[in-house]
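Structure, as structure tokens:
Only one protein chain is missing; all other protein chains are in place.
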Amino acid sequence: MFANFRLAMAWLHTWFGLVLGFVLMVVFFFGALSVFDREIDRWGIPASRFEPQPMPSFDKVLKPVFESMQPTQESIDRMRPRVDGPMPERYDTVRRWGAYTTHRDPVLGVFAGYEVPNAKDPDEAIFASRTIDPRTGAALPDDRLKIGSRFFYPLHYSLNFHWLDLGYWIVGLAALVMLAALVSGVVMHRKIFREFFTFRPRKSTQRSALDLHNLTGVVALPFHFFFAFTGLVIFAGLYFPVTHTQLHPLHELHEQHEEQETGLPQDRAGVPAPLASVDAMVAEAQRRWASRGMAGEVGFLALQHVGDANGYVSIYRAGTDRIALTGEGIHFKASTGEVLHEDPPPTAVASVAEFLTGLHLQHFRHWLLRWLYVLGGLAGCVCIATGLVFFVEKRKRQHAKQGSSGARVADAMAVTTVTGMLVATLGMLIANRLLPENLPNRGDWEQYCFWGAWLLAMAHAFWRTAPVAEGRLAPAWREQCWAVAAMAVAAVLLNWLTTGDHLLRTLAAGYWPVAGVDLFMLVSAALAAYAARRLGRRVRGAADARAMVAEAARA
Amino acid sequence: MSTRVLDPSRQHIVLRVAAALLGGYAFAWGFIALGTSALFAAGMPFHDAEFLSSMLGILAYLAVFLWVFAVPGLRRAGAVLVGAGAAMAGLASLLQHTLV
Partner (left out) sequence: MPDALMLLAAVAASVAGMGWLALAMDVHWEQVRGDAPRRPACVACLRALGALALAASLALCLAVDHPSMAALVWVMALAAGALAVAMTLAWRPHWLAVLVMRAPGRVGA
């Protein structure tokens, strides 16, 4: 199809980059925001603006919470088609109770998985979850949406598009294409070392865009490659469900071996048994970690086969000081508290697995690295956005002459994806502050505002990119930049007006989750305003140039 | 502009993209299946075998994806990928049969 390898790679980079670039912008941007997902949660749920808490006492705080949990009506309705027969009033046979916390969590999310009687698949489970204040066990209302960890974060790996799991597959394809774009980009870029530091902002838009595209792509190349790659590795089981389909028998064989080796039963015995003190088990686990020179907090606490003689409790150490998410798991017999099994040190392959997933999911404590990750993510966004701008600039004059609107559509889509995405994000945060506190399904309304704002931005983008069809700069960019600047300032002001937590107060108290979000928005407003002014100057400059040419022609 | 009859080069592009995406997927699947079963049969812990094969399988997918666009012969490329994928998957099932 192509004369040589370089041309093939150039074609691949251009066209796959164009088509999947829009998805990748969303993935990179919300991925960058997800570094501080829990901090964004705090901004959106003022009731949770307190200090991060360690895992609370199971016996005193968590047990009553777990015992009172039940699946939501929504979950029950979704399970109905997967059940042959009547569904129970209460779900009492618990497969698993779990609680996971990190050094950044003030509130604690807990989940429970129950057996589903009469289900078509005997391994089926229905889930319930709750968010509590770990200091008291009091539950937060269920419809408070955690904008960071339950909206922006899932958006970046699934586009929140769950029909047939298509969102996951689109993101997966985009990740593969990202890897291909990075390799093909390197192949195409002949002067990769010579132009390593090159950025010429005063040249034509096309040249500056290409310079910036190359710069942001190359300096953060390891970051871009590793994040796309580890993202695919994390969801490999979803994209290639080999061991749950073709090799399922092999998987079952392994599970039987593992049950024998570790003494952790796969199934319930069917004999009820009481639950010993989990707090005592936690204390024992912490004692064992300390004796190995690894004193630490509990990251993950899970109870399997609750209420059964085969029940066991698994306690994992939080990976705050290392890349791995959790580790050093110790498993206790639920009815007596004796240690059944201590996880052995990880094998070489398991260490690599922990490293790769941990570096992507980042539950470690390292504020500099987190901010450097945000920088990397935003560099990725700039890389993709400048790629789109370069594509449009290169072709718009040509398309204008041909009367084709290809460049205009690409530009409108670029505006929608770059500034439109910012408008949607800020729109959601503003709605979060403006919607009535006790509005039922408040979280759903916030999501509607997000998508609604984005649609409005898209409509505006298509309307205001008409000049591109004549080979000129679209006013849509400048106008949306001004909108972003105004909305970011509005969001910060609304936070002050509705919660009283203005910047001076949060900075004085050192409450960085809220201060950080406010500051980030103010800096963004400043950058957006600066960009809008520069774009305005460029348009006036181009208009002046055209006027001068027209004058000269008349003279 | 008639959309029923595709330009030969446009049709070629569609086929090449399909070969890269679908043929590549088949190849990667076979690679992961064979890797998992072979490494497990050789004594590696199951989840380690699964992880290592998946990780290398994704890199293999990337490599063959690029390869499809670099080689001249489209039909041969597609056939090689699907054939190799099927062969590897077949071997994996055979191995599984001997172990289970």
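Which chain is which? They are A and B, in the order written, and residues in each are numbered from 1.
FYI, a residue touches a chain if its C-beta (ideal position, glycine included) is under 8 Å from a C-beta of that chain, and two chains touch if they have at least 3 such contacts.
From a predicted model like this one, the values you see are computed outputs, not experimental measurements.
Hidden chain, full complex: it touches shown chains A. Among A:Glu124, A:Asp321 or A:Asp343, the one in contact with the hidden chain is A:Asp321. Of the listed residues A:Phe111, A:Trp169 or A:Phe223, the one in contact with the hidden chain in the full complex is A:Phe223. Checked against the full complex, the candidates A:Pro134, A:Gly296, A:Gly376 or A:Pro467 give a single residue touching the omitted chain, namely A:Gly376. Considering the complete assembly, subunit A touches the hidden chain via residues 194, 196-201, 215-216, 219-220, 222-223, 321-323, 355, 359, 364, 366, 368-369, 372-373, 375-376, 379.
Methods note: only the chains that are shown with their structure count from here on.
Between subunit A and subunit B the centroid-to-centroid distance comes to 29 Å (mean Cα coordinates, whole Å). Only residues 1-2, 5, 8-9, 11-12, 173, 176, 179-180, 183-184, 229, 232-233, 236-237, 240, 242-243, 246-247, 249-254, 257-258, 347, 349-350, 352-353, 356 of subunit A touch subunit B when the two sit together in their complex. Chain contact summary for the complex, subunit B toward subunit A: residues 12-13, 16, 21, 28-29, 32-33, 36-37, 40, 44-48, 50-52, 54-55, 57-59, 61-62, 65-66, 69-70, 72, 74, 89, 92-93, 96, 99-100.
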